[in-house]
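Yeah, one chain of the complex is gone here, protein chain that is, but the others are all in their spots.
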Amino acid sequence: MKKLTFKGGTHPPHSKKATEKLALEKANAPKIVVIPMQQHIGAPCDPIVAVGDEVKVGQKIGEAKGFVSVPVHSSVSGKVTAIEPRLYSGGTKVTCVVIESDMQDTIHESVTSKGSLEALSADDIKNIIKEAGIVGMGGAAFPTHVKLAPPPEKNVDTVILNGAECEPYLTADHRLMLENPEDVVYGLQAFMKALNVSKGYIGIEDNKMDAIEAMEKAAQGKEGIEVVALHAKYPQGAEKQLIYACTKREVPSGGLPADARVVVNNVGTAAAVAKAIKTGMPLVERIVTITGEGISNPKNLFVKIGTSFREVIEQCGGFKGNPQKIIAGGPMMGIAQFNIDIPVIKGTSGILTLSENELQLSDPLACIKCGRCIEVCPIGLLPTKLESFSSRNMLMEAENYHVLDCIECGSCSFICPAKRRLVESIRLGKAQVMAEKRKAKA
Amino acid sequence: MEHGNLVVSSSPHIRSKESVNSIMYNVIIALLPATVAAIYFFRLRAFLLIAVSIIAAIAAEAIILKIRKKPIAINDGSAIITGLLLALTISPAMPLWMAVVGSVVSIGIGKQVYGGLGSNPFNPALVGRAFLIITFPVQMTTWINPIDGLATATPLGLQKMEGIGTGYLELLLGNVGGSLGETSALLLLIGGLYLIYKGIIRWYIPVSYLGTVAAMSLILGSDPIFQLLSGGLMLGAFFMATDMVTSPVTKKGQLIFGIGAGLITIIVRLYGGYPEGVLFSILLMNIFTPIIDKYAMPKIYGEVKSK
Amino acid sequence: MGATYEFYKGLWKENPVFRMVMGMCPTLAVTNAAINGVAMGLATAFVLVCSNIVVALIKTLIPSKVRIPAYVIIIATFVTIADLILAAYFPDIQKVLGLFIPLIVVNCVILARAEAFASKSNVRLSILDALGMGIGFTWALTLLGIIREILGMGSIFGISLFGEGYISWIIFILPPGAFLTLGLLIAFFNAFSKNKAEDSCCH
Partner (left out) sequence: MELLLLFISQVLVNNFVLARFLGICPFLGVSKRTEVAFSMGLATTFVMTLSAIATWLVQNFILIPFGMQRFLQYVAFILIIASLVQFVEMFLKKTSPTLYQSLGIFLPLITTNCAILGLALLAALNEYSLIQSTIFGFGAGVGFTLAITAMAGIREHIEFSDIPAAFKGVPITLVTAAIMAMAFLGFSGLIPM
């Protein structure tokens, strides 16, 4: 089998052993869920329930505002006890609907099967996806229906499902592909139909051979669908790198995947779409990998949106030793948390509790110009230069050296022997350059 | 299970195991075979020169850092490498105090005036060695034979001045006249390959450097194998030209660097006033490293099709 | 500012070599021995004084458009005189300094003084300014020459200091030693003064 890949990249330890063999389990039902009205990139939702209202599972509780936005649904049945700003994993406070569960899990009447895929039109599919509140489940949480509506002149001809799961530690997608490959393929077919394309790839890193086999079996006989093995290398699952690996096309600088005639979705997203079409159940639950040396019993769990990190961690036997860092997402791009009383949201792919040993915290030293960061940069940037410009506020130089093309994958910081905080500075420089550009436009 | 002191910092949250220290100590390990050989061939004299150079380099670094009121970070191993490399490039007949001068110049002029580790545009050991050979040309080019301890010339010198060749085997094993560390090509090669195997250095510079020397000597009618095995070429190609701080950062840049150094080396060897050109060639390419870096950039993803 | 200040400033505060970093070519080129430094310094001082006097005298007569070429001709004339005098009385030194005597013509110290000072001041002040600058230039070159000669040849003004056994540090009488000695000296002076040396030659 051919192994596809991209230029650059790095090999962080996979650290997936603890959970890759653990079958998915259902998390304990939460007594209280805190559901943020913004779990996606784009405009936040308006709550459409009031304190004291009774809600059911799958009932819409937040209405989308604008095109780049999706509605939010209740993950339990019970009573709304509060609507107020609460801390979430983005690090800030957002409006949340707090629901006290009646532990009945009564399903809302709107949740019914949407019929067979053959019977649905492309617009039907897009509408179902939007109404089901589906966003990219890989972590970025971009509304999926927006991706399915590229401008027609882009001539999109390929859909890629991202099953690379290149982030170390995480095994949520891996388990999904092993245990429910049919839904993944079904979702991909829905995407292909919605976009009217005939070519679909499912890209999976070669450290998950069992998942590749399972997916191949499920895709057998499905026209136009090809499962491809990808070289296990970080960031194989980054959109641009995945597109290059599968199609050898490059997304132009500053452009979108559609400019390379491709739409990319996560395998988890595909499964969520399958569920929404087959059962009508919107996105109210997701798979979360809870792992790291700082947790007693690592697990892959189906967790209801709105369940607090604390409850999930407790279900995994609580902390082991003295974890130094709690991360929402993977270790390369996830966000460190200072509080575990925050809800699991649509984009929460993992909860990592890392020990001191795993973190290797150390102070940055002077750059010795080893060039490692340049070697690993999947975009071909000069991170050391960008860091230097960004930290000195030399925005013009930073822009000239393509700071805006940085995908913030963290490969450079990971590899740096001097332990410099490259991405951190570059991210800042990037934000400043973008702010300047907006100012110049205004 | 309350948790108070969580570390909150920017991603990525994991780091590779490689550190500046591990790089430096691997370089030292790779230099050990040649160092041991130097001591085997030249006995106490070699040991003293090496020890004095290293101690002087560390002391100079510590004292300057102290004067500059900076943390005395001598455990990063870089001063040890500078001292060791310098010692390996000087003649076994050198007075000890000159080695001290070389180390102090290396660390002082070559490194600390530029702000210390990572900032110096020139390889510190080479600055020290260039200073020594220009300042004390006689002492720097008085060689002794490792076998009998008598005065002799280096294989390159013999070839250039008197047209006397030296056997490949002798060059490989190192029982020839020359600087402490440039006698045995084989041991240096082993050390260099170790560094490439460990991923500390890339092959681009050594291969393009050695390849250029071999190709050019063939074109210019000199024995390529002799040119490869003699003088400080192996030491230079694997341990000095590959100095990360002073060589280009990109693959393209490193290839240009190696080819340039190779060209200069062979020109100086065949036509120049000095019998050996490795030192000057690398120092000269150090001069142009910033410019190479400026123009030898990697291809950026998605750049071609952008407007 | 008093007249004495115009004289003193050249010695240290606005020393052309160590503070203003001007006239670098002769400073670096001829200071491999102390005596050369002295000779070069004095020759430059001579031209400086003479041209400052003439420029101050005729400043009103020169149209401002052609003033720079006019200054250059004045300076070149005095350089020729200095060259001929040296050739007549000190032929050895004239030979050693060689090219760098005619190059006094384009020494930015002289042109800068003519342009920045003599063209705006009276003759008395111009002489004081030129003397100060000239002496400042001379002592700087002499100091450099002394240091380089001691290190590079073990002697001072040609008198051997350490006897036969001294191993010369040859680099100091070669080009790299010139750059190095001047660089270290300016750094040394920087460390002990409030303002840093500024490169003011090419403006």
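Order as written gives the chain letters A, B and C; numbering starts at 1 within each chain.
Simple rule for what comes next: a contact is a pair of C-beta atoms (placed from the backbone, for glycine too) under 8 Å apart; a residue touches a chain by one contact, two chains touch by 3 or more.
Values in this document were obtained by computation on a predicted structure and should not be read as measured data.
**Student:** Determine which one of C:43, C:86, C:127 or C:178 touches the chain that has been left out.
**Tutor:** With C:43, C:86, C:127 or C:178 as choices, the missing chain is touched by C:178.
**Student:** For a quick check of understanding: of B:109, B:234 or B:297, which residue touches the chain that isn't displayed?
**Tutor:** B:109
**Student:** Per the definition of touch given earlier, which of B:36, B:72, B:218 or B:291 contacts the omitted chain?
**Tutor:** B:291
**Student:** Which of these, B:93, B:134, B:215 or B:296, touches the one chain of the complex that we don't see?
**Tutor:** Residue touching the absent chain, from the options given: B:134.
**Student:** When the complex is taken as a whole, what residues of chain B touch the one chain not shown?
**Tutor:** Residues touching the hidden chain, for chain B, are 68, 109-110, 112-116, 119, 121-122, 127, 130-131, 134, 264, 267-268, 271-274, 277, 279-281, 283-284, 286-291, 293-294.
**Student:** Which residue numbers on chain C touch the omitted chain?
**Tutor:** Per the touch rule, chain C residues meeting the hidden chain are 21-22, 24-26, 28-29, 68-69, 72-73, 76-77, 79-80, 83-84, 99, 102-103, 105-108, 111, 171, 174-180, 182-184, 186-188, 190-191, 196-199, 201-203.
The working rule: only the chains that are shown with their structure count from here on.
**Student:** In whole angstrom, what separates the CA-based centres of chain B and chain C?
**Tutor:** Comparing mean C-alpha positions, chain C is 40 Å from chain B.
**Student:** Please tell me the distance, in whole Å, between the geometric centres of chain A and chain C computed from their C-alpha atoms.
**Tutor:** About 70 Å separates the centre of chain A from that of chain C.
**Student:** Sort out for me which residues of chain C touch chain B in the complex.
**Tutor:** Counting only chain C, the residues touching chain B are 167, 169-172, 174, 176, 180, 187.
**Student:** Which residues, counting only chain B, touch chain A once they are in their complex?
**Tutor:** Per the stated touch rule, the residues are 1, 3, 6-20, 22-23, 73, 76, 116-119, 202, 244-251, 254, 297-307.
**Student:** Taking the touch rule as given, give the residues of chain B at its contact with chain C in the complex, in rising order.
**Tutor:** By the definition above, chain B touches chain C via 109, 113, 131, 134-137, 139.
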